[in-house]
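Dropping the structure in here first, questions after.
Omission of a single protein chain aside, the complex is shown with its protein chains in their original locations.
== chain A ==
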Amino acid sequence: MERAIERQRVVLQHLKPSLTSSSLENIDSAISASVCAAGDSAAYHRSSVYGDDVVIVAAYRTALCKSKRGGFKDTYPDDLLAPVLRAVVEKTKLNPSEVGDIVVGTVLAPGSQRASECRMAAFYAGFPETVPVRTVNRQCSSGLQAVADVAAAIKAGFYDIGIGAGLESMTTNPMAWDGSINPRVKTMAEAQNCLLPMGVTSENVAHRFNVTRQEQDQAAVESHRKAAAATAAGKFIDEIVPIKTKIVDPKTGDEKPVTISVDDGIRPSTTVADLGKLKPVFKKDGTTTAGNSSQVSDGAGAVLLMKRSVAMQKGLPILGVFRTFAAVGVDPAIMGVGPAVAIPAAVNSAGLQLEDIDLFEINEAFASQFVYCRKKLGLDPEKINVNGGAMAIGHPLGATGARCVATLLHEMKRRGKDCRFGVVSMCIGTGMGAAAVFERGDSCDELCNARKIETNNQLSKDAL
């Protein structure tokens, strides 16, 4: 510390020399030392670019299709995953053998079988045997968890390049409970509530926080409207990898080759009046209907992450920087409130305020919880799910996180420098929430790093 004080003294002497000689008039002695205004400013620190930042250089997804009826009803799950894995390395011209790990978020399929399918998908995608694969299951946020796990492993130095992905075929693996339930569950309300159907938790949220049917249906209509507009404007073309597959005619059994490149659950003509006619599914006088819940879908997504220094070496464009991730626990009976807790946690740990966030992707598991979280956090609806959400596009549980990352980063890219920070968040069945903060990769190259101050007492002319 003495050394630092001595250094400060030497530099200060350059600016305010002690006047030992006669030529006083040449020296302006109006300078005095003061505390640096820049160092304690959050905005100042945010402008830094570090080689060990974890950045996203590619994020792609399949179209999301209605399960059992949609475009992927006759497609094997590994055939959904393989094309997106291939896309992230092909479009970046990365040598697949340089990938340190592939982590796949996946929820409903039996664990070991799905892990095997993912390993096989990596082979189909052209990865050599030397690249390992694993799965992760944090229910509806598995895709985001996979991305976060890869980011953490890169930060830890386990490897420099990794893929976080998500996969769900709800056609192949419907939601179900395998085996008997431990009777002990009756002794503990929290455990009991973990078994509630998701729709019931949605009714609980609507009831407890007074979210009306009207509000929910309105949110669903908005979701469809925005998703339809985004599709019509070609906004998803950048992020969707077309999948060549087949569809079997259920009556004749004829196979037809198809290429799926558009989400098939979006209904542009949906109105509040139409949705109002639907009956509640989970409770007689309830508010949650098929129209204001997320769609049951098939799909996959993949996100390529690496150290910034590696991306710069390879000359790859940086889509975004992975800043922070937070997973939190909430009451299982109202699991939908997860984002309302997880978003502030992730945003705070990035050193930001909610106002700093320019764009949100909040998963619309149910309109009830989506509307609640939006209101609870006081977010501007214009910043949330600007290209529609899960009620229109679909919610293939394990893939949703990766899908949201792709949608968010491509939208941030389109919006340019005004859109610096983005958040992906979702609620998680059995009472949790997860959120991650992303930053534009090139926001850091701003030329000015001094903040504005009220009084002009600084040496820097930025202060003027």
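Following the convention adopted for this analysis, contacts are C-beta pairs under 8 Å (C-beta built on N, C-alpha and C of every residue); 3 or more make two chains touch, one makes a residue touch a chain; residues count from 1.
Methods note: contacts and distances are computed from a predicted model.
Undergrad: If you look up the hidden chain in UniProt, what protein name do you find among "Serine/threonine phosphatase PP-X isozyme 2", "Aminomethyltransferase", "Peroxin-7" or "Chromosome transmission fidelity protein 8"?
TA: Missing chain, UniProt protein name: "Peroxin-7".
Undergrad: Of A:A4, A:A156, A:A176 or A:A273, which sits in contact with the chain we cannot see?
TA: For the chain that is not drawn, the touching residue is A:A4.
Undergrad: In the complete complex, the non-displayed chain touches which residues of chain A?
TA: 1, 3-4, 7-8, 10-11, 13-15, 17, 21-23, 26-27, 36, 39, 48-51, 309, 312, 315, 444-445, 447-450, 459-462
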